[in-house]
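A protein chain is absent from this complex, but the other protein chains hold their places.
All chains are identified by letter, namely A, B and C, in their written order; residue positions are counted from 1 within each chain.
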Amino acid sequence: MMKQWMKVVSQKEIAKNIYELVLEGELVAAMKEPGQFVHLKVDESTDPLLRRPISICDIDHDQKRFTMIYRAEGKGTTILSKKKENDQVDVLGPLGNGFPLNEVGKGDTALLVGGGIGVPPLYYLSKQLVKKGVNVIHVLGFQDKSVMFYEEKFQALGTTFIATVDGSYGTKGFVTDVITQQNIQFDCLFACGPKPMLKALDDRFRGQKGFISLEERMGCGIGACYACVCHLQEDPEGPSYRKVCSDGPVFPLGEVLL
Amino acid sequence: MMKQWMKVVSQKEIAKNIYELVLEGELVAAMKEPGQFVHLKVDESTDPLLRRPISICDIDHDQKRFTMIYRAEGKGTTILSKKKENDQVDVLGPLGNGFPLNEVGKGDTALLVGGGIGVPPLYYLSKQLVKKGVNVIHVLGFQDKSVMFYEEKFQALGTTFIATVDGSYGTKGFVTDVITQQNIQFDCLFACGPKPMLKALDDRFRGQKGFISLEERMGCGIGACYACVCHLQEDPEGPSYRKVCSDGPVFPLGEVLL
Amino acid sequence: MNRLSVSLPGLDLKNPIMPASGCFGFGREYSKFYDLSKLGAIIIKATTVEPRFGNPTPRVAETSAGMLNAIGLQNPGLDAVIEQELPWLAQYDVPIIANVAGSQVEDYIKVAEKISKVPNVHALELNISCPNVKSGGIQFGTVPEVAYELTKQVKKVSSVPVYVKLSPNVSDIVEMALAVEEAGADGLSMINTLLGMRIDLKTGKPVLANKTGGLSGPAIKPVAIRMIYQVSQRVNIPIIGMGGIMSAEDVIEFFMAGASAVAVGTANFIDPYVCPTIIDELPKVLDEIGVNHISELVGRSWDRAGKTANCSS
Partner (left out) sequence: MNRLSVSLPGLDLKNPIMPASGCFGFGREYSKFYDLSKLGAIIIKATTVEPRFGNPTPRVAETSAGMLNAIGLQNPGLDAVIEQELPWLAQYDVPIIANVAGSQVEDYIKVAEKISKVPNVHALELNISCPNVKSGGIQFGTVPEVAYELTKQVKKVSSVPVYVKLSPNVSDIVEMALAVEEAGADGLSMINTLLGMRIDLKTGKPVLANKTGGLSGPAIKPVAIRMIYQVSQRVNIPIIGMGGIMSAEDVIEFFMAGASAVAVGTANFIDPYVCPTIIDELPKVLDEIGVNHISELVGRSWDRAGKTANCSS
């Protein structure tokens, strides 16, 4: 966990308003687990004031580079999308606890389910799993074809199904529809995406082995401000809690209230 | 008077924290009088929020370019100083009423007195006067040698005296000391610089023909907000006033209360 | 159909965008940038009985996402406004809201009575943020009884509807709003500036000659939104919202909070074209959020279920 100015190696719009940004710096050495994130200050100005949490999508330790993929939507990400090669970005990270790799072993089947801008962290996860000899199946959901990305990259790692809400590509519908239709079986589930998607998966597969990555609005990103807490399923009204930024963003299926 | 994104042609640090910035755009066509200024937004951010008034130092109508010289000191000018070639700057201008050229004619002697970052607008003024056949004498004051600029450029147009407060270059002392020592005579005075300097000149030469350019903190820069008003000498307590931004920044000697 | 037209007491507006008082002078300067008839209305600079020079300079200071001003009600006085400024504005097809100020109730009455008779003045906006010299400097804008009395007196003499402009520097904005509503205000205008200060590190003295000044700009927008949200659910008169509006999106946020029209202040200094730009952008933003007419948005954020009273920190 450190704060550093990192250099922009490249920035590309890889789908409609979806950017792939590669940054370089010493901080990469500390990046270990897939599913961790960085907290970015897009500008020195006080407007936007807060950092933006973005998942780590890929890591190249040799070149001290990492990749992130994000949607340019609001004020901060729009400014970020204008950074060019050799510009500097203020990065705090790596933050949070990622997906555990030791829960699956060689020959096991892992189902990786991603929705929209929840897809990126699954890429480095999948690479690591494949390296371990795990059999990976990807089910990726997008709004429509125009915002789809990384299909081939995932394909290169394992079976990959795409779902689009409007049916403009792959299966029409949600990722859960694909899982049902294809009757996918797995030893461990890994998922990242919008809350309704995670909730559907959590409801359906609770009891099985699985891990989901959450999003919440953040202040500090390091566990100090209590902005990002969620209740536990076992104590839905009580004072016990988890912080998405520092206890998560990855939690076991069934642990936190969605 | 228009608002336009102008292109940075060049930016150079020409003395310690003193920058020369050349901008290009259609707006230049509207620039007429020496002593007018532009109102710049240094950034799209809301912090800094306000525009910055900077004098026009030189104009090249053919190339649609103008030059400004400013000191990078506070938040806004520091950001401005980081603009590079081909960056865009949001310019509102030209604003205000500049130095009148028709008050002197061929063969007359004009004394141009500038202090610090009040020097720049005198440059285009001097060029225009010289073009008319006016004999120009420049007396330029700086804090010290390190922040001095454009000595040769002024020298090329007419006799030029430099004063520095610490004596590190030219005469030690103020511009008024030079005028006294050299016993400079003139048909018309033109001055721009810090208020104490203008006040000294106004006190000494009131009654003679002369024009001074004022600085005041501004809101709108166009005459609408009443931020930049000053009293008249003939009515120092009353409700009559001048707006520096739209009635000035140039006023006849003896008109406004300093 | 005009998707932006709004109808408020005294004001049938082609769109709900108007420059805020004090940020547009009497329109002359901005008329060089665009046709003032494009505006929904114009709120002119505060008018007092006598001409005023205002405070010494510096009168403005910059803050993060905001600015402080201490102009001090500089204006040419009631007679000059009526004889020179309003007739000049009459050439444009735009209703005028006259901002009325003073140091005692009598001042307000005098200005309100006379200025409300000018044909192109369609409404008054009572600027109650100034200290009342007669009651020992207590602000009209912070004591409900004082605001009530002032509003009542002005209503008696005004020939046009009266909007009272509330100061945000109060413990209970709803109480102030209810007081002036009860006194007969036809509408509210909120918010005026927050009282603030900046110090110059070099001199160790306040940047403004007047020391304190009014904070405006994007910095205060969340305070404005909160106050409009609170007040709009408790009163039955419309609100002209303002405080940090820079864009069409900001306008939408004010409508959702409960405003029925908006004023744009500080943003005019950053971009002289901001008002017509917002007017042009609004239909596009309405399309994006799937709304036909802007008035449908008024109070969309309201909490119809009840009130929460939690500690925010």
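Throughout what follows, a residue touches a chain if its C-beta (ideal position, glycine included) is under 8 Å from a C-beta of that chain, and two chains touch if they have at least 3 such contacts.
Being a predicted model, the structure only gives us computed values, none of them experimental.
Peer 1: Based on the whole assembly, the unshown chain contacts which displayed chains?
Peer 2: Per the contact definition above, the missing chain touches A, B, C.
Peer 1: Using the touch definition from the top, which of C:Leu68, C:Ala177, C:Met190 or C:Ile279 touches the missing chain?
Peer 2: Hidden-chain contact among the options goes to C:Leu68.
Peer 1: Thinking of the whole complex, not just what is shown, which of C:Gly27, C:Gly40 or C:Gly214 touches the missing chain?
Peer 2: C:Gly214
Peer 1: May I ask which residue of B:Gln11, B:Thr46, B:Thr77 or B:Thr164 touches the chain that does not appear here?
Peer 2: Of the candidates B:Gln11, B:Thr46, B:Thr77 or B:Thr164, B:Thr46 is in touch with the missing chain.
Peer 1: For subunit A, which residues touch the unseen chain?
Peer 2: Touching the missing chain: residues 1, 3, 41, 46-51, 75, 92, 216-231, 237-239, 241, 246.
Peer 1: Touching the missing chain, which residues of subunit C?
Peer 2: Answer for subunit C: residues 21-22, 46, 55, 63-66, 68-73, 101, 103, 127, 129-131, 137, 142-143, 169-172, 192-199, 201-202, 204-206, 210-215, 217-223, 225-226, 229, 244, 249, 252-253, 256-257, 285, 289, 297, 300-301, 303, 308-313 touch the chain left out.
Peer 1: Footprint of the hidden chain on subunit B, which residues?
Peer 2: Contacting residues on subunit B, toward the hidden partner: 46-47.
Simple rule for what comes next: only the chains that are shown with their structure count from here on.
Peer 1: So, comparing C-alpha centroids, which chain is the farthest one from subunit A?
Peer 2: Ranked by distance of C-alpha centres from subunit A, the top chain is B.
Peer 1: Of all the chains shown, whose C-alpha centre falls nearest the centre of every protein C-alpha atom combined?
Peer 2: Of all chains shown, the one whose C-alpha centre lies nearest the global C-alpha mean is C.
Peer 1: Would you mind pulling out the distance in Å between where the CA atoms of subunit B average out and where those of subunit C do?
Peer 2: Roughly 36 Å separates the two chain centres.
Peer 1: Could you grab the centroid distance between subunit A and subunit C? Build each centroid from C-alpha atoms only and quote it in angstrom.
Peer 2: 46
Peer 1: Could you state the distance in Å from the CA-based centre of subunit A to that of subunit B?
Peer 2: So the centroids are 55 Å from each other.
Peer 1: Residues touching two or more other chains, restricted to subunit A: which are they?
Peer 2: 46-47, in rising order.
Peer 1: Which positions in subunit C touch two or more other chains at once?
Peer 2: 64-65, 218
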